[in-house]
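Please read the structure below before turning to the comments.
Excluded from the complex is one protein chain; the other protein chains are retained at their positions.
This part shows chain A:
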Amino acid sequence: MDKLRHVGDGDLGAMTSAGYAAQIEKLCGEHHRALLAFLQCRLNSLADAQEVAQEAYVRLLTLECPERVGDLRAYLFRTASNLAIDHLRMRQVRDRVAAEADLAEAPTAPPSDRQAIAIEQLHGIREALRELPAKTSRAFVQHVIEGRDFGVIARTMKLSERMTRYHVTRALAHCRARMDEPEMER
């Protein structure tokens, strides 16, 4: 009797863990695209986003007490967000070491996985930025192209951080919207 019970327990355990793995797989499949977009936004690199997403999935699969986690989706994104912070910290350390080793190299050197952008598109973006108030395009270029923080830009431009953010996001939306237009109109 004792023996049978043990076998039963073991089976049950195995089934639960297989069931959990399937559940996680389903969850990750459903949210993969959103998670990648989220991480790319945080990390500014698709390769890093993929790496961190994989790590987040592994973390979720190897969770000690998954039943204690109420909302697995929220947990997945929280884990990924924390991993992204670690990742950025590591990148900063790497940049600093590289900068110290070779002072000629700019510490803000863009990540290695540079994504090409077509000449015509760059031209369109330049045009789109010229249509905006000088302040808006200036804040945008400083944040997105130069890589300065909102806080730093706010101080140099004597704006609130909220207004800085507004200028940057407005220009980003405007440039992206203008990228779609030529095909429509011409």
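The criterion applied here is as follows: a contact is a pair of C-beta atoms (placed from the backbone, for glycine too) under 8 Å apart; a residue touches a chain by one contact, two chains touch by 3 or more; residues count from 1.
Convention: contacts and distances are computed from a predicted model.
Chemist: What name does the UniProt record list for the absent chain among "FecR family protein", "PEP/pyruvate-binding domain-containing protein", "NADPH oxidoreductase" or "PEP-utilizing enzyme"?
Modeler: "FecR family protein"
Chemist: Residues on chain A that touch the omitted chain in the whole complex?
Modeler: Answer for chain A: residues 33-34, 37-38, 40-42, 44-46, 73-74, 77-78, 81, 85, 88, 110-111, 113-117, 122, 125-126, 129, 133-138, 140-142, 144-147, 150, 158-160, 162-163, 165-166, 168-170, 172-177, 179-181, 184 touch the chain left out.
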